[in-house]
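This is the structure I want to talk about, given as structure tokens.
Entry: chain A
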Amino acid sequence: MASPIGQPRVRLPAQARVGEVIEIRTLISHAMETGQRRDQAGNVIPRDIIKRFEAKFDGETVFAMDLAPAISANPYIAFPFRVERAGRFEFTWTNEAGDSRSATHEIRIAG
Partner candidate 1 sequence: MHQPTSPTRRGAMALLAAGVTVALLPRPAWAQLSAATQAAVDRIRGSRTPQEGRITLRAPPIAENGNTVPISVLVDSPMTPADHVRRIYVFADKNPTPDVATFTLTPALGRAQVDTRIRLGQTQDLVVLAEMSDGALYMARTEVKVTIGGCGG
Partner candidate 2 sequence: MRLAIPAALALLLALSSPAALSRDTQLVPFRIVEDSIPEPLTSQPGDPARGREVALDRSRGNCITCHNMPVEADFQGNLGPPLDGVGERYSIGELRLRIVDMKRINPESNMPSFYRLEGLHGVRRDWVGRTILTAQEVEDLLAYLMTLR
């Protein structure tokens, strides 16, 4: 039984110049249980991880990450993006049970 995927945090500028490479930083609340830990009663805590992260820009996948249990709890993922036009980002985190959580952000062209 996978635990609910927690709150995502995303930081990117609201606007950028054409051609500018911005940094997109993301953080999501999740225990990333490895399946190798035991609780106080000695029972194995079942594995429960975010398995995949995807970033889409106007519907097109621009970046993805497949995560293993070796990613720390509350996964932090940062990557660049070259802004060519205004548009809409959609970030999606999916766990091994297939549940997912998304966040969307708009970016404008400065000036």
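We adopt the following convention: a residue touches a chain if its C-beta (ideal position, glycine included) is under 8 Å from a C-beta of that chain, and two chains touch if they have at least 3 such contacts; residues count from 1.
Quick note on selection: all candidates are chains of the complex that A comes from, given by their letters.
Note that the coordinates shown come from a computational prediction; the quantities given were computed from them, not determined experimentally.
Enquirer: If you had to name the candidate from 1 or 2 that touches chain A in this complex, which would it be?
Expert: Answer for chain A: candidate 1.
Enquirer: Okay, in this complex, where on chain A does candidate 1 touch?
Expert: Residues in contact with candidate 1: 21, 25, 34, 36, 57, 60-73, 75-82.
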